[in-house]
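Okay, structure first, notes after.
Left out: one protein chain. Kept in place: all the others.
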Amino acid sequence: MKTFNRVFTVIVFLFLYIPMIVLAVASFNTGTDIAVWKGFTFAQYGALFKDGALLPLLLNSVIVAVISSLAATVLGTMAALGIRAMSPRMRSATMAVTNIPMTNPEIVTGVSLALLFAFVGQMLKINGIMGFATLLIAHITFNLPYVILSVMPKLGQMDPNLRDAALDLGCTPVQAFFKVIIHEILPGIISGAMMAFTMSLDDFVISYFVYGPNFVTLPVEIYNYTKKPLQPKIYALFTLLFLVILVMMVLMNLLQARDEARQRNARGVFGVRKGAKA
Amino acid sequence: MSKELIRLVDCTMAFDGETVLNSINLTINNKEFLTLLGPSGCGKTTTLRIIGGFLKPTSGDVLFDGARINDLPPYKRQVNTVFQKYALFPHLDVYENIAFGLRLQKLPEQEIDERVTEMLEVVSLKGFEDRKVTALSGGQQQRVAIARALVNRPKVLLLDEPLGALDLRLRKDMQQELKRIQQQMGITFIYVTHDQEEALAMSDTVVVMNEGLIQQIGTPEDIYNEPVNAFVADFIGESNILDGIMREDFVVETFGRRFQCLDKGFQKDEPVDVVVRPEDIDIVPVKDGMLTGTVTSITFKGMQYDVIVDFKGFKWLIQTTDSPKVGERIGIKIDPDGFQIMHKSKYSGLYGDYSSFSEEYEELSDAEYDPENGEEGETREASDGE
Partner (left out) sequence: MESKRLASPYLVWMAIFTVVPLGIVVWYAFTDSTGAFTLGNISRMGTYWPIFLKSIWLAILSSFICLLIGYPVAYTIAGASPKGQRLLYMLVMLPMCMSFLLRTLAWVALLDDTGIINNLIRSLGLKPLPLIRNDAAVVLGMVYNYLPYMIMPLYTVLLKIDRRLTEAAEDLGCRPGEVFTRVTLPLSVPGIISGFTMVFVPAVSTFYISQKMGSSGTTLIGDVIESQFKAAYNPNLGAALSLALMVLVLACVAIMNRFSDGEEVATI
């Protein structure tokens, strides 16, 4: 059974990574047809960096991802702190609202925001309201729950008396946050921010409904491209992005490992003490 | 000594419509060691948090040195707290934990150093400055927590079940230590615990609380010797609580027999609760007994035997150094000062006899383990009792 599970798992991982391999291989192909291997070349990478259109689109995606994930991190961390201080009833109501973007189909979120923006545009007589601002608002909105859901557990693990202890010793509430609380929940804030960033960078469905012609992100452009024949330099871009995200993930992992090791350490000491007594 | 420092006036606290404190009035004097004692959920921690400034009473006033401080946030109060499970800052070492409050006051580095060093001496932790607090034992963490609070020279130190997470022996040592520190520093200690032995051993004044109400305030001796109602009698120490009738001053009738006692001022023929402590009962030969009963169980406790005796179906607990046999008929004798007469209260009849003794005793001796973490969130680990 165990061997079966292992072999099966390896096969599933192969299944998950086949498309990556196909795209990575295609990025070194001299031919333009992804299905036909013509020969090895780095030319697509060269073309990518000379391309005047793709990189600015990537830059657009990064700009939206950075700003929206930062904004969501600040807003979401504040919200998580506030939610913890709420009465149970208020808290569950707030969490229900938080879960709306998580459980709602993305297309509904995108459509509903598109209708809101169109409605506001009509009210204020703004032609072409869709653009950077609408994109940013949409991204912040779907990023917020990720931050909250990753900060809340860290707050829950924290001894609630730590905040009281800081206040008791003379901290104002703001000082208590920056001198004490943030040290306890930082891993949650960072992983929330990273999650928000990657979600935002790769978002297509919601962006597709709220972007404007003046500000296009990479996934939206890829969708529009795929209606035409695909340019092979996109494969090169994909391969590079894959590497970047791989590095980010490994970093996140190391951070997590350090955090867990720290917690284990603290527990270990008590374990020794109790053991010694018995 | 008896200068008033803190006064709670009609303090009521309700969370989501549920009353946790019901119109509490309490005066705390300067340099006093006062203990709030009661079972989980009785409102003792809430009272402490009101004094600390972490909760604002729903109604009523908190006075400090005569001034109303209801709206004063914790960081402006001359009060410091030792929290349950210590709440030490895990990212700071021992020295920085203790220096935390002083740094916020922006004191010169030299003064900080002097005061931290002084406190480390007071709590016997010299040489531990650079240790990580997560690498300390429970007792050492406890000392850091005390030093961190005291270094700010508060007028009042609040202690919220500070010894709850320590094992029995360490707890006894720390009780002595805390008493010594309190006398050395000459400040007021307000101490919260559910452990009656701890309360009796350390306090100048004990405040017994239950269901958001103060049941009795007094010295440890008063509380033990003259409980005001069945709750206090049952909560503090072991007691046999009997139904009785006060026939006249100094005469109480129970079990169909009149006994001499030292209490007066009741109405004639008033129904009362009669408390007899297990150690105030002497076992005598049947012919000399005021009452006679049958021994139903006997447990060796080291210093004494716990003997359960059946008197007409009502089971008494007697603590004695004699060891009668199970099934033996014995007589008992109680001196007049062995009776404590109490007016009937809502707690009358709630605390039955000792027929389910063994289970009840387990619960009591295991009192520091509290499976119900009431609304006060009193979570603590089971002490691995000896």
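Order of writing sets the labels: A and B. Residues in every chain begin at 1.
By our rule, a contact is a pair of C-beta atoms (placed from the backbone, for glycine too) under 8 Å apart; a residue touches a chain by one contact, two chains touch by 3 or more.
Note that the coordinates shown come from a computational prediction; the quantities given were computed from them, not determined experimentally.
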item: Sole residue of A:5, A:127 or A:214 that reaches the chain not shown, by the stated touch rule; value: A:5
item: Positions on chain A where the hidden chain makes contact; value: 1, 4-6, 8-9, 12-13, 15-20, 22-23, 26, 34-36, 75-76, 78-79, 81-86, 90, 94, 97-109, 111-116, 118-119, 137-138, 140-141, 144-146, 148-149, 173, 195, 198, 201-202, 204-205, 209, 218-219, 222-223, 226, 230, 234-235, 238, 241-242, 245-246, 249-250, 253, 256-257, 260
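Here, only the chains that are shown with their structure count from here on.
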item: For chain A paired with chain B, centre-to-centre distance based on mean C-alpha positions, whole Å; value: 52
item: For the chain B and chain A complex, residues of the former touching the latter; value: 15-16, 52-54, 73-75, 79-81, 83-85, 87-91, 100-101, 104-105, 134-138, 148-149, 152, 167, 377, 384
item: Residue ranges of chain A in contact with chain B within the complex; value: 87-89, 159-162, 164-172, 175, 179-180, 183-184, 265-266, 269-270, 273-274, 277-278
